[in-house]
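Shown here: the complex without one of its protein chains, the others still in place.
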Amino acid sequence: MKVLGNGYVELLESMGDDLAIVNAARKSFDTESKEFSDKDRKLLRYMWDNKHTSPFEMVEFKFAVKAPLFVVRQWQRHRTWSYNEVSRRYTSNNLDFHIPAELRFQSKENKQASSCETLSKNKNNDLNKLIRKHIRNSITIYNKMIDEGVCREQARMVLPQNMMVEMVAKVDLSNLIKFLKLRNHPHAQLEIQEYAREIENIITQIVPETMKLYYKSNAKK
Amino acid sequence: MKVLGNGYVELLESMGDDLAIVNAARKSFDTESKEFSDKDRKLLRYMWDNKHTSPFEMVEFKFAVKAPLFVVRQWQRHRTWSYNEVSRRYTSNNLDFHIPAELRFQSKENKQASSCETLSKNKNNDLNKLIRKHIRNSITIYNKMIDEGVCREQARMVLPQNMMVEMVAKVDLSNLIKFLKLRNHPHAQLEIQEYAREIENIITQIVPETMKLYYKSNAKK
Amino acid sequence: MKVLGNGYVELLESMGDDLAIVNAARKSFDTESKEFSDKDRKLLRYMWDNKHTSPFEMVEFKFAVKAPLFVVRQWQRHRTWSYNEVSRRYTSNNLDFHIPAELRFQSKENKQASSCETLSKNKNNDLNKLIRKHIRNSITIYNKMIDEGVCREQARMVLPQNMMVEMVAKVDLSNLIKFLKLRNHPHAQLEIQEYAREIENIITQIVPETMKLYYKSNAKK
Partner (left out) sequence: MKVLGNGYVELLESMGDDLAIVNAARKSFDTESKEFSDKDRKLLRYMWDNKHTSPFEMVEFKFAVKAPLFVVRQWQRHRTWSYNEVSRRYTSNNLDFHIPAELRFQSKENKQASSCETLSKNKNNDLNKLIRKHIRNSITIYNKMIDEGVCREQARMVLPQNMMVEMVAKVDLSNLIKFLKLRNHPHAQLEIQEYAREIENIITQIVPETMKLYYKSNAKK
């Protein structure tokens, strides 16, 4: 479940499955299914195709995540999740930073994106060294401020945005699918795409029937 | 778990407990607690007292509910829950209605509430008979319309607002506590208070430490 | 702005327009547009096509609505709106009810919907009389309970679900568009479709460029 080298996404807990979705939709508690049947599959597809999203809200996932600050910032724009993150007001320990394996060129067509091409190995190595040195310098300045007694909430301002952030993040399946459609998408930044794909793998174990519909609807486009 | 005679509230599924709240708050995954300790109790109280509500969002409950329409209407004003209810567009079966055990007088002080006093046994019986007859008449008219081929979505308009509604309702602990504070409150309608108290009993089994703080904070007022 | 005879939807207040959407998206406050240009139109279409919905949240509408209870119930399932409604716990005045102009047959294909065909004029008249009589009976029983001193919050339980409800309802443009796509849709109940179409007419005055994109995307399907 490693992502981006020193990051990760891990399922801590979940509630419900494909059957729970279908049974919430039926709501006729006497006739609810005990096992996922072909009839349930048909109902699930009907709800998916007709955007009856509320039964998909009945399944819940809680993840532990470690990701670069710039990824967490994109993630937390999704306001239907619950978040708890390690606060840098509270601790100066366990500083960790993202080092890019490859640097990508700016896209020529899309002002907001990167291209698929990466810099030459040499250029990449040179800039990588520069980034590593910059991280070391940043930590030195940070530690100097902490040593002088500066409060953590101010001292952190010198740390660069590839700082790794740890959080617990909880969401229901309906809103998770919206997240995945936006974040495992060519327009999204490659780094958050990797987290999205890892989440797809994880939840396919829990809601395989729903994820079949998800993959099929992605393939159509 | 019966409420109001023919209604009920029942826990279908839940995710997380007191320990999950505290561990989400710590977010230092290495040092997380395995068992709820005195230190955890102290942290839980600190978060409660200082309104750090986000860790309480990490616990989730899914209920099956059957309640009169006028109660469901008050319930669904809470927009942080997920709901799936049996639609009267879809089925004309299993019609069921709330019969009040006791009728209360209008409050003299609060324009919006009922008083604690109830009507005399005789008056109560007379009006009860009237209500039962009204329900029978309503069903007769409804069935006549259905028999003539009228669509269910229109025919239901003649059914009175004590019609029982079944739903699946899911919410996190933080928002459930806000619900309970408003709905197990003397200003709330007595009928929804009964559902709120039943929910308090149910979740005390799951998050006993949090509910101790809840009961204590209610007692203070 | 009359809907369904004795109902209505009326714009009370709004904030923002097409230009506000585009300028929020630019966020470069120096170079913001003063008038909606072709460049703005291009940006608006780009955001619409790529589901960049957040700038559309920057426009806000506040409506006064009067609608049958069964329509209001469907409306209030949309949890991104703010609602204030006249409470029947508070007042026993101004009771008003929806009388259907035409009764529709149950659909044969869709278990949840009505067909386009309506009952014969004679059948319609007969059932209409029955509904009117039922309303009168319901009011008589309600008033009897009120006269006996029964609290309003209980007495209302005998009133049928075609009771008219008045509310103030506020929403941003992005979530209003989701509402319109679901509610001015052949699967939605005809009665709420009429409110949705009226809202489309109203907001086309405020955000004409966005509504062009909306109508175009509906036409494609």
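Letters A, B and C mark the chains in the order given here, with residues in each chain numbered from 1 onward.
Heads up, the rule we're going with is that contacts are C-beta pairs under 8 Å (C-beta built on N, C-alpha and C of every residue); 3 or more make two chains touch, one makes a residue touch a chain.
Values in this document were obtained by computation on a predicted structure and should not be read as measured data.
Among the residues A:Asn6, A:Ser33 or A:Ser114, only A:Ser114 touches the chain that is left out of the figure.
For subunit C, the residues touching the absent chain in the complete assembly are 13-16, 20, 24-25, 27-29, 54-55, 57-58, 60, 62, 64, 82-86, 91, 166-168, 170, 172. Residues 50-51, 54, 77, 182, 187 of subunit B touch the missing chain (whole complex, contact as defined above). Touch with the hidden chain on the side of subunit A covers residues 68-70, 73, 76-77, 79-80, 83, 87, 89-90, 98, 100, 103-107, 111-115, 119, 123, 127, 130-131, 134, 137-138, 141, 144-145, 148-154, 156-163, 189.
To be clear about the criterion, only the chains that are shown with their structure count from here on.
In the contact between subunit A and subunit B, the residue numbers used by both copies make up over half of all numbers at that interface. The copies subunit B and subunit C differ by a rotation of 180 degrees on their C-alpha atoms, rounded to the nearest 5.
Subunit A and subunit C, compared by their mean Cα positions, are separated by 36 Å. Subunit B and subunit C have Cα centroids separated by 26 Å.
Subunit C has residues 77 in contact with two or more other chains.
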